[in-house]
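Removed from the display is one protein chain of the complex; every other protein chain stays in position.
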Amino acid sequence: MDQLFVNLKHSILIFAGNFLPEWAVILISILISVTAIAVFGPVTMMYLTLLERKFVGRIQNRFGPNRVGKWGLLQPLADGVKMLTKEDIVPKGADHFAHFLAPVAIVIPALLVFAVVPFGRNMVAVDLSIGILFFLALSSTTTIWIFVAAWASRNKFSLLGGLRSVAQMVSYEIPMVLSVVPVLMVVGSFSTVAIVEAQSGWNWFVLTPWGLIGFVLFFLTGVAEVNRTPFDLPEGESEIVAGFHTEYSGMKFALFYMAEFMNSFTISAIVSTVYLGGWQGPWLPGWLWLLIKSYALILVMMWFRGTLPRFRVDQLMGFAWKFLLPLALLNIFAAGVWLAFARPVNYLLSAIIVALALFILYFANRPDMPKKRVYRYAVE
Amino acid sequence: MFGFGVLKGMLVTIQNFFASYFSKDHLTTVQYPEERLSAKERYRNFPFLVYDQAPEDPRCVACDICAKECPPKCITIVRDSDAEGKPLKRPKSFDIDYSICMNCGICEEVCPFDAIFMDHEFELAEYGRFEDLMYHKDRLLKPNDHFKKIRPTDATRIDAKLAAKTQKPAPPVGN
Amino acid sequence: MKSLEELKQNLESKMPGVTSVLEEGCLVISKNDWLEVAKFLKSSPLYSFDYLSSVTGVDYPDRLEAVYHLYSIEKKIGPLTVKVRTDRQKGEIPSVTPVWRSAEFQEREAFDLLGIHFTGHPDLRRILMWEGFAFHPLRKDYVAEND
Partner (left out) sequence: MTEENLSTLATQTLEVSLGPQHPSTHGVFRMNATLDGETIVKLKPVMGYLHRNHEKLAEDMTYLGSMPYTDRLDYICSMTNNFAYALAVEKLAGLEVPERAEYIRIIMAELTRLVNHTLLIGFLLNDLGAFFTPVLYAFREREKILDLFESVSGSRMMCNYFRFGGVKIDFSPGFLEGVKSIIQNYPKFLDEFEKLLSENEILMARCQNVGVLSKELAISAGISGPMLRASGVPYDIRKVDGYSIYNRFNFRVPIGEVGDVYDRYYVRILEMRESIKILAQAVKEIPEGPFISPKGAAGAKAPRTFKPPKGQVYGRIEAPKGELGFYLVSDGSPKPYRYHVRPPSFINLTILEDMCIGNKIADAIVTLGSVDIVLGEVDR
């Protein structure tokens, strides 16, 4: 079961091999991987939208969509048709080329990152030796296209949204990179496959003290990278109408929507690869383990969406620079200590360092934390 | 800054998530066309005219009080008159413009002859706003047992009152 | 309310030039010394009417009238109704927005719907109707054009 898809592809290649030349077989193998991702990407996106609407619906004590198809399963198709047939309005003063380019260009990094995700044992599209670097570099390009979209649609609200997204991405990029550094130090290689192999047999990185903090950091900054609640300022619906994609409708809006959901899937897949041991796991096949872990993380993102209000711009920045960044640096130090000492002592030492770091940062940020208040009643 | 308050809040939402599968109070959606909520007895939607035996002689005597008292002025009545032009105690035409009526129930209150009541019918979508929603007398008239079906307590009280009135001889006013 | 008459005496004793008339429970003040009376009512330690609850414009056949309802929060004194009258054509009443900030929107509404010009109001514009509307709809002689 574990190597199901690998054997499938292998048999196809053998079958194609006996009547096609060598180079054609290689081409077909690449094509199979590419079509697998090109199909898997949008399908996950469609069914993530449905999962989100059903999950948040149930949180709010109501059914999610259940009219189209048995439990609303055909709802994504209906949304797709709606998006295709909706009129695609371009504002008069907009810069037509940039307005058209932004949604198209934002989907490219979202799809490219799938190449690096190790879905199962030797089921990774391209085993890059710089996998994580590739992922981090691509995920920071989305900022450019969000700003291009905001600038091109010549609308004050989207301009505000675009500027917010630039500020947010810049200040969350650094803690994100720094929170992955401990794993790279321990594993010694950027390749995602190597990272997962290093976590074989239950010593997932999340079970180490520095790994826990690194996991929380990487996940939070990942949520900020994807502009989801509580960091969804670029498209703050209640403040700036719909942020950078105010002036988009029809298929262009669907592309933004697709990019957001594919990014949130890849972020959770990479987080589970780096910290939760990728396809490592007892009994079930590898690729199933990765799907379970990343869907669990996506459900946490949706759980955030159903509960938390939004940050304000300055609080968002303050949280990144004054809390996440120093914590990430201290976490690297803790990982270093963990590496330097022998087995039982290093867990203790790095745990102490991490606890100390949290303690210091908590009290350092104490002044601008909101205080609880006591209310009194009027005396007649 | 992320303290326990946020986690407590998330605990509440996840509890609601699981509660929605078990307790009825946590999943209050009614699937409208398939399941329907039963209308409460005093629910009032648009008015309708009541007739006892035949639609030709409704209880309404065209006294025009409800038309005068209606705040948005959406009732227009024309009194009927027999062959040689003597006015009769019967409306020739009784129009209520459902697109203006705000179902406030004042016509039901002020009607001295218990002729007009508020209905429970709410699926009244039409294509034309002006001609289709202007209800004429024929569409307004409904039998008394429809009134008994939707509002039993008021119906019994009014029927008793009317029955008592018919026992003692009706005042000799021309009819 | 202690009593209106006593307030009237207090008023006349403090400000000799003021002529005020008591009319079915309201204090009628002439419009040119209404601003001083307002300042007195707010600042006097005896009454300290610091809460202007409502300003209403009323259109009578022979005059336009602005009715003020004043309360005192510290002394929990009940409504003092003050009426200020002006003629219907060129209705001018000194605005009390500098004394009580709550009059700002309500005076703008009285101007918008009844056409009472409040001199000294920081920003006297129409508040409910659109700028180009040339009539004052709440006047008795206003006939709505059936557009």
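Letters are used for the chains, namely A, B and C, taken in the order the chains are written, and counting of residues starts over at 1 for each.
Going forward, a contact is a pair of C-beta atoms (placed from the backbone, for glycine too) under 8 Å apart; a residue touches a chain by one contact, two chains touch by 3 or more.
On a predicted model such as this, the values are computed, not experimentally measured, just so you know.
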#### Entry: Visible contact partners (per top-of-document touch definition) of the missing chain
A, B, C
### Summary
Given C:K8, C:K39 or C:H69, the residue that touches the chain left out of view is C:H69
### Query
What is the set of chain C residues that contact the non-displayed chain in the whole complex?
24, 26, 50-54, 56, 58-59, 67, 69, 73, 76, 78-79, 81, 100-106, 109, 113, 126-130, 137-138
### Task
Please give every residue of chain B in contact with the chain that is not shown.
1-6, 8-9, 11-13, 16, 28, 40-44, 65, 68-69, 71, 102-106, 109-110, 112, 118
### Message
Need a quick check: the contact residues on chain A for the chain that isn't drawn.
### Response
56, 59-62, 156-157, 159-160, 229-230, 232, 236-241, 305-315, 369-373, 375-380
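What we mean here is this: only the chains that are shown with their structure count from here on.
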### Query
Connecting every touching chain pair, does the picture come out as line, ring, star, complete or other?
other
### Averaged-CA centre spacing for the pair chain C and chain A, given as whole angstrom
62
### Task
Take the average of all CA coordinates in chain A, do the same for chain B, and state the distance between these two points in whole angstrom.
55
### Query
From the C-alpha centre of chain B to that of chain C, how far is it in Å?
45
### Touch list for chain A against partner chain B, complex
55, 58-63, 303-304, 306-308, 315, 319, 323, 365, 369
#### Entry: Contacting residues of chain B [partner chain A, same complex]
1, 3, 6, 9-10, 12-14, 16-17, 19-21, 26-29, 31
